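Pasting a structure below so you can have a look.
Every protein chain except one is present and positioned as in the full complex.
Presenting chain A:
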């Protein structure tokens, strides 16, 4: 018994618990423990005291529960790291994510406004295109008219009748190109002034003996027509052409005081 007491008092058991012995010494202590219950009891008490001492160093505000360990075992988690519950969850990833969202939202808004602007631009462009198409159409018409006019001027069968200014309207003039076969006249009214509001020019075909006027119609589009050349049907055996200014809608007989131009067909 003295031997065992000396063994215990040597301090080897404290070293044993600390893990400070060699492998050989560990096996020896283990054998002693199995043979002598008082040695085992001593080891248990030393161990218990050391467990309490080391545990007292641990901060108590954060204690990992076994459930955390169990979760990691289920995860197969040799590698997976468990993040402490108390750790702030807003790390740089979170902030970067928010920043990215804001940038994205800003980008979307910018794109939306850009889209709106572009849509407006398209509308403007469409309107401009329509305008240009109209102008092209007009030009085409003018060109066609010009071609027709040229062909009329070059045609031998066309009779030219210049209409001279009369009385107060001596400074005015006009010219009739008469295609007898097609029973058409082209009236070039370039030399006439714009008619006053509520008045129109009316074209007359005349026979001279006796003097009989036949209305060929009013020139309602005078103001809007650009080249002032008007195509008018004429099936009459005309001996002269005259133009008078009449109230809108025209008159049955010409108002002689308002006779602007007159010209006789040369036979």
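As a convention for this text, a contact is a pair of C-beta atoms (placed from the backbone, for glycine too) under 8 Å apart; a residue touches a chain by one contact, two chains touch by 3 or more; residues count from 1.
The criterion applied here is as follows: contacts and distances are computed from a predicted model.
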Hidden chain of the complex, named as in its UniProt record, picked from "Pyruvate dehydrogenase E1 component beta subunit", "RNA polymerase sigma-70 factor", "Riboflavin transport system permease protein RibX" or "Methionine ABC transporter ATP-binding protein": "RNA polymerase sigma-70 factor"
Please identify which residue in A:50, A:132, A:146 or A:235 touches the non-displayed chain. A:50
The one residue from A:15, A:149 or A:264 touching the chain left out of view is A:15
If the missing chain were put back, which residues of chain A would it touch? 9-12, 14-23, 26-27, 30, 43, 45-64, 66, 68-70, 72-73, 77-78, 81-82, 84, 87
